[in-house]
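Only one protein chain is missing from this complex, and each of the others stays in its spot.
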Amino acid sequence: MKKVDLSFQSCKAEYPESKVVLFSVPLDATTSYRPGTRFAGNAIRVESIGIEWYSPYKDMDLKEHKTVDIGDLDLPMGKVEESLDITYEVTKKILKDNKLPMMIGGEHLVTYPVVKALVEKYPDLRIIHLDAHTDLRDEFLGRRLSHATVIKRCYDELGDNRIFQFGIRSGDKNEFEFAKNGHTFMQKFDLEGLDNIIDQIKDYPVYITIDLDVLDPAVFPGTGTPEPGGITFKELLDATIKFEKLNHVVGADLVELAPMLDSSNVSTVVAAKALREMILLLHMQKK
Amino acid sequence: MKKVDLSFQSCKAEYPESKVVLFSVPLDATTSYRPGTRFAGNAIRVESIGIEWYSPYKDMDLKEHKTVDIGDLDLPMGKVEESLDITYEVTKKILKDNKLPMMIGGEHLVTYPVVKALVEKYPDLRIIHLDAHTDLRDEFLGRRLSHATVIKRCYDELGDNRIFQFGIRSGDKNEFEFAKNGHTFMQKFDLEGLDNIIDQIKDYPVYITIDLDVLDPAVFPGTGTPEPGGITFKELLDATIKFEKLNHVVGADLVELAPMLDSSNVSTVVAAKALREMILLLHMQKK
Amino acid sequence: MKKVDLSFQSCKAEYPESKVVLFSVPLDATTSYRPGTRFAGNAIRVESIGIEWYSPYKDMDLKEHKTVDIGDLDLPMGKVEESLDITYEVTKKILKDNKLPMMIGGEHLVTYPVVKALVEKYPDLRIIHLDAHTDLRDEFLGRRLSHATVIKRCYDELGDNRIFQFGIRSGDKNEFEFAKNGHTFMQKFDLEGLDNIIDQIKDYPVYITIDLDVLDPAVFPGTGTPEPGGITFKELLDATIKFEKLNHVVGADLVELAPMLDSSNVSTVVAAKALREMILLLHMQKK
Amino acid sequence: MKKVDLSFQSCKAEYPESKVVLFSVPLDATTSYRPGTRFAGNAIRVESIGIEWYSPYKDMDLKEHKTVDIGDLDLPMGKVEESLDITYEVTKKILKDNKLPMMIGGEHLVTYPVVKALVEKYPDLRIIHLDAHTDLRDEFLGRRLSHATVIKRCYDELGDNRIFQFGIRSGDKNEFEFAKNGHTFMQKFDLEGLDNIIDQIKDYPVYITIDLDVLDPAVFPGTGTPEPGGITFKELLDATIKFEKLNHVVGADLVELAPMLDSSNVSTVVAAKALREMILLLHMQKK
Amino acid sequence: MKKVDLSFQSCKAEYPESKVVLFSVPLDATTSYRPGTRFAGNAIRVESIGIEWYSPYKDMDLKEHKTVDIGDLDLPMGKVEESLDITYEVTKKILKDNKLPMMIGGEHLVTYPVVKALVEKYPDLRIIHLDAHTDLRDEFLGRRLSHATVIKRCYDELGDNRIFQFGIRSGDKNEFEFAKNGHTFMQKFDLEGLDNIIDQIKDYPVYITIDLDVLDPAVFPGTGTPEPGGITFKELLDATIKFEKLNHVVGADLVELAPMLDSSNVSTVVAAKALREMILLLHMQKK
Partner (left out) sequence: MKKVDLSFQSCKAEYPESKVVLFSVPLDATTSYRPGTRFAGNAIRVESIGIEWYSPYKDMDLKEHKTVDIGDLDLPMGKVEESLDITYEVTKKILKDNKLPMMIGGEHLVTYPVVKALVEKYPDLRIIHLDAHTDLRDEFLGRRLSHATVIKRCYDELGDNRIFQFGIRSGDKNEFEFAKNGHTFMQKFDLEGLDNIIDQIKDYPVYITIDLDVLDPAVFPGTGTPEPGGITFKELLDATIKFEKLNHVVGADLVELAPMLDSSNVSTVVAAKALREMILLLHMQKK
């Protein structure tokens, strides 16, 4: 008899044979407003029966590609540093095995250990960052490791001209000035110019981090800090198609779904569909 | 003393004097994901007090046209074939009496018996189909009569080049190829080219079937299989205006509202307003 | 062809043949906290398909008794006095035709015109009043006609020792003292002593007014002013059984359901089931 | 690397070593009112992290007993008979391997194939049935296999004096009379007399089927046909303690959770906790 | 020790030093459909911790400007005329003290007394009106003071060519004709032409009244009369930027948020963010 298997849509390959490794990081510790992202991974898994395995956008089928879903990482509740260490170690292992990490948050802070592991393998890493929020504070409420500082921490690893932010519409004045001063590229409010940036960095190793609150709360209310004025789902889909021009995507994440904040469950479906497209994007990469 | 009358907004004419006959088909038997469409008709009726009877889009007033609302059909619960037969017979009767059928689903399968009755009267019938899903499977989970096969069943009645699909963004690879092979016209993702198609078929008898999940879940979360990346309500309204160029609309339906899946009730209001526009469209037809 | 008929569960008799007349009064004008009771009547009608027509509590069947449902009264929105007048006139007509009125609120104020009409026919009328709130203010926020003054207004018609209040757990100190001074009988917090009162007034004409917020918000969250610490549904059912010992019930009401405040819809089902029991109680009366 | 494992709370043993086999049957085809039970199994699995593995009621710990969770059965959507056959076959296999089946519904109809398999092994089987509804119709809406006929179908297998119903408060008059005529034992409205029945049948093989709508909707709104006036969760817990006096429990089920109908998720937690107690009850059985 | 202070985001200046005075008017008396706007002010206050004080749209910071939040006005519940009088008196006082009023509704009727006070100070006042509804009825359900007549009442004060309506998509035929006859400027369905109007009236004193239901229900479901087909939040933001070209804005309001109708709370966040932009707009005015 089989045992229960609630892997994400068709992602039922074994680890050794898989090109893409899907995992979720149920960390939800530094959220300042409405928490709940720790439940995202399994909510997406359960809800994924509602979406098709075939993508008409990429004309590709999840079933025809090997993906393993290793589930939620086991984290010591409430211990931020140790949780990040575990995430870092898992990512290291995946990279060492020459597989591509596809992470589901959790809060955005979980992007940091993944980037840390990636930059060790790919010193010239670039990051494409879709988000409503700058996340460039140097510390937030006394913490250097926070959902509001995560891109600043990535910046500390990468330095100037490596991070490309889109859709940003909320933050402290200082954060916007940090970008204006040229430390990061920042496209406020929308995704204009994404083609240009992609063209510019297409031969570098690129990590894509998508804070789903880049979407307008109309389409994605299920997140801790909804920020009106965001992009539509079609614009996000369009970005996932543009990403196909990148020659070397080395990993990706989708963060900040808080499923219980949307009683219609649509936010979870949105995340599941975006995840399908991103997994397929990773499968388009040459190994 | 009057008896309770919860007809849809101002549709309180008697049957003999009515040009348009409104009815709802509470069938909800083959839904694969989240059910609940059987409650759509009466939810729309109750909610219709929240919308005006005057349409500024068509500059027409529901009150000035004779419509009868005959309510939910009485169906034998859980018996799919018999329910479809009853729907077929009611439609036959309406057509025989030279009235125009305006149906509210129920799941999309209920479109099939209406089309069957129509094609007997109008052998050269064309169908405009707005939907998120292809609905072109030949069978689904072992069933030939299913919400996922309904357009294929209509195709079986009509043959090639008769069905015009718009907004499609979800389905099996085979279904997309069925369209690509020319059996149906399929506009993926949006309503582009609707004008052209309307121009092309404007002198044929046309049935319009609108699966409301063609709308983005942002505006219409109350449906069983929400599919992110859909059209806006303005785009749907725009389509209802374009339909005015059709010279011979012979009936229409709105299907797949599942009211209890949207606790804000907005989805039901959306359906009610779309229904008002479609009823008015039918009243624009020459008799 | 029939027209749409959304009468409450099986209450599809015609007016002349009916012993009980069901009507709803969508008045919701003086509510001080969370409004919404104006939608109660039709919500109960639509939801009534979820309950059986047979009551195992009374071993009686709705189908075997003649009840007409005349629906929501047509009220001039926002005009309290005129709305009460219409309610009064409808009740007068029902009483004149020797039928029994069964009313659904609306806010509790709608009880007043019904009582006014009844007291003209039955000068020695008694009232059994189940409620969380005293409703004995002489005026509330400057209004003499208010949901918070309704029982005081009934008292003005009836005088001392005619009103029997149960379940009361919220009000101004003065209101509790008004009862303590003997103007009304008041059982605080629960239904203890209901048998005694019934025994004492069983040969008088009795009107029963049930503000559904007498129920604990656990079982009935869908009301404007939920007051924790109420009775269970079983205790309410038990009361409806005790009412069978009354020899002359002349009418009844159920008020203060605000359906949209309970997204689970259970509150509406609770009201529908209580309504079934009360209609049957009226049918047990000798004509 | 491990793969995703969303088994119910600590039920992570392998099949061969397990005494109890947990499985869920996502059948939701004949529900007459509000559907959604097909999602119950996985909702309970995901939510089970919120409950402890230790039961202070039984002073037992889930972790110390071997249970395997084999997940949702793979059913052909919409095909009732075949789905029941599969459920029957799985139960046969479990019984043949001398393990105890613990089933999660799905609609109540799924109890029938389990009972059919059990009665083949245990011809003198008795059933304890907790429910709001009689479920004794011989057919419902033209179907002999329906959530409303399931206990009648079990009766057809077992005959008189074998089925013991508690908490019943809704049904057709005929159904109540069927019980009154002595075909089943029926305790209306509550669990009184459960001790006596347990004492009477304690040496027979007993199957326990719990339709969770036996609970009052106050504590369990997340079900298709909520029936006010039910038992409290404490009363249900009390029953699970009384069941300890049965010497030969051969299986059990919990059915009719429809998780999406309760946005607070409490219904799912209620089901998860009841499930823990029932699994532990099965582990108390001598093998 | 400080006392509780729940002022809107950073609006914690004292009255004498403040340039802008924020207040809310919890009037909710004439709403014809779903009520609840009386709770808007405090819901926005509590929710405002979720938005930043810095606006990247205006590159301005709420913290650097003096705003006092005087909270909900104390209104006599249910007394429409007196409530309007109080609102009028408060506005008079604010204007006399040479401060700018920023009002939160309540239903739209509360705009009328503010306009009345403003027109006394600024006889050549213009009004920019964003709304889904015409609000031009002369009376509604027998009332001259109603949420559905409010712009007509303003018109009575101002006369022809003074009111500029945008986004209108619902109303009676007569109302649309009133505009067509040139009494008001009306842009149906969207905000096209706003630049032109702003250019035309930029040197007049202008009051801006925003009924938030001008937004599509996708982004703003939390309102009494949601009207599908509205503008996006980005279009609203865009309007607030265009307003910067007005040289003499003398006050503004945001009305018709009914927070409890949106369980995701996003509607309240939308209102809070729009409010931040409008307060900043007022601070851009020369004193």
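Here the chain labels run A, B, C, D and E in written order, and each chain numbers its own residues starting at 1.
The criterion applied here is as follows: contacts are C-beta pairs under 8 Å (C-beta built on N, C-alpha and C of every residue); 3 or more make two chains touch, one makes a residue touch a chain.
Just so you know, these numbers come straight off a predicted model, no measurement behind them.
Colleague: Kindly name the visible chains that come into contact with the excluded chain.
Modeller: Missing chain, whole complex, touching shown chains: A, C, D, E.
Colleague: Going by the contact rule already stated, which one of C:19, C:58, C:188 or C:242 would touch the omitted chain in the full complex?
Modeller: C:188
Colleague: Can you tell me which of A:76, A:123 or A:193 touches the chain that was removed from the display?
Modeller: A:76
Colleague: Using the document's definition of touch, tell me which of C:184, C:225, C:240 or C:268 contacts the absent chain.
Modeller: C:225
Colleague: Touching the absent chain: which residues on chain C qualify?
Modeller: 33-34, 168-173, 176, 188-189, 216-219, 221-222, 225-229, 261-263
Colleague: Just checking the interface: what residues of chain A touch the absent partner chain?
Modeller: On the chain A side, contact with the omitted chain comes from 28-32, 34-36, 39, 76-79, 82, 140-143, 146, 260-261, 263.
Colleague: In the complete complex, the non-displayed chain touches which residues of chain D?
Modeller: 49-52, 54, 56-57, 59, 61, 216, 218-219, 232-234, 237, 263-266, 269-270, 273-274
To be clear about the criterion, only the chains that are shown with their structure count from here on.
Colleague: Return the chains common to the contact lists of chain B and chain E.
Modeller: A, C
Colleague: From the C-alpha centre of chain C to that of chain D, how far is it in Å?
Modeller: Chain centroid spacing, chain C to chain D, equals 38 Å.
Colleague: Among the residues of chain C, which are close enough to touch at least two other chains?
Modeller: Touching at least two other chains: 260, 263, 265.
Colleague: Output every touching chain pair, sorted by label.
Modeller: Inter-chain contacts occur between A-B, A-D, A-E, B-C, B-D, B-E, C-D, C-E.
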